[in-house]
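As you look at this complex, bear in mind that one protein chain is not there, while each of the others sits in place.
Up next, chain A:
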Amino acid sequence: MITRSDHKGVLVCGLNAAAQKAGLQGGMRLSDARSILPDLQDSPEEPELCDGKFARLVRFMDRYSPWIAPDRDLHVHGLDGDAGLWLEITGGSHLFGGESAMIKQILRDMKAQGIAARAAIADTAGAAWAAARCHPSNERILSLPRDHGVAAGFPVSCLRLSDDIIAVLARLGLKHLGDITPLPRANITTRLGPDVLHRLDQFYGRLPEQLNFELPDAPWLIKQSFGEPLGDAANLAHAIESMVAELCAKLRDENLGLRRLIVRSIRVDGHAHTITTTTGTPCQSESHILRLLAEKMPGVDTGFGIEQVIVYAPWVEHVAFRQVRLDRKQDDSSDAIALAELLDRIAHHLGPKDILFRPAHHASHLPERAAIRQPPTGSIKPARLADAPLPKRPVRLIDPPEPVDVMERSANGAPTKLRWRKMLIDVLRADGPERICPEWWSHLDRDNYALSHMTRDYFRICDQKGRLIWLFRSGHAGQDIWSVHGLFAG
């Protein structure tokens, strides 16, 4: 038995199964407990030990879901055996072979840890709490539309109501959920207050329930509350500036740089405005961060005042700092930082269809697929250049290719007269064809006819104006399709 001392004396707060079987209850005096069981062995509680075990338990349960919330204050109720953990397993149960298998595995692991436990799965947190304690079957899975009859048989104590309300309900003869749900809601509120309906609605999922999830440590978070709300945008900007400077100083001490920053401004009316900014490389410069934030600050409406500001860096990375000079002159690393900051500023101005990239080569014969786009900063693929020199390629590539109307052809199939963009083009010279096939390994399910249909024969023609045009013929024999794909410069 575990005891706790307070101003009322020494009280019982933790019991094992034998003590509970003997009739001892939590909260009773130690002297009363000894009168029932004279051979009682007791020891005082150790809060630090309890907290440590709870932290280890949360880390252990992290293997099932990252979202873990304590049911009640385990320090107070855990020793009674009346506490628990909520796990948000939405979309994750199939990784353990289904919900039934997951429950079995959790119970097996808890038993191996030396903890007696019960587990249940339900659609809402309240229903899971009730099912873990009151579900009649061994496989405690409660799906509310289907198991409405089972839920109706749960006692009213499973609604997590106070003892006073449960006593009133018992006096009224309302012992199960099925007794309460048919009653008029207005009468319940009048007689028993709002708690009963609130918990009932949370049980059936009509009201949301906020759980306090145990999130990992967030050292890169600075929170500041203001006794006098900030009504002016300039004051808000000044507050954010000092907080960002503080955060960057912390990051510099750890040789880290932020990749993403979230600034959350909470107004007195509860409305929150969130600004998120992302950098291409790990950044420690507060001036650069503030410049990026300044572009989004005009969108913040202070309303009746900002009472709290949270600056949080959810994504930080190690900064690979390398000093190459002993003096203070500018070196390549400072150039790289300045270029990264420039690209950040540009990226914040891009529209939805705007693209900023570094060109790179991809192993493909098709011209439009051979050139790929890589991000301007960050991880770079090693193969930037082609393994072997490419054949002569046009300076400008028209993508998608523009169809042309070939009016005359020579004996070898090259065009001699064609119409492109409503202009008649006389071909003075034609080089080719250069046959380019698609990647056969990408079309293994197709037959040879389909592959030949996708094969292109490229010609490089010189027109009467001296322009070099790259056009190709695709399609099958008798159904040629001609398209212009690029322009050469010489």
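In this text, a residue touches a chain if its C-beta (ideal position, glycine included) is under 8 Å from a C-beta of that chain, and two chains touch if they have at least 3 such contacts; residues count from 1.
Here, contacts and distances are computed from a predicted model.
UniProt records the chain missing from this view under the protein name "Protein ImuA", selected from "Osmoprotectant transport system permease protein", "ABC superfamily ATP binding cassette transporter, membrane protein", "Ring-hydroxylating dioxygenase subunit beta" or "Protein ImuA". Touch with the chain that is not drawn comes from one residue among A:Leu11, A:Leu183, A:Leu397 or A:Ile481, which is A:Leu397. Interface note: of A:Leu37, A:Ala83, A:Ile310 or A:Leu487, the residue touching the hidden chain in the full complex is A:Leu487.
Checked against the full complex, the one of A:His238, A:His318, A:Arg358 or A:Arg435 touching the unshown chain is A:Arg358.
If you put the missing chain back, the residues of chain A touching it would be 328, 332, 335, 338-339, 342-343, 345-346, 349-351, 353-361, 367, 370-371, 373, 376, 384-386, 389-390, 392-399, 421, 428-429, 462-469, 486-490.
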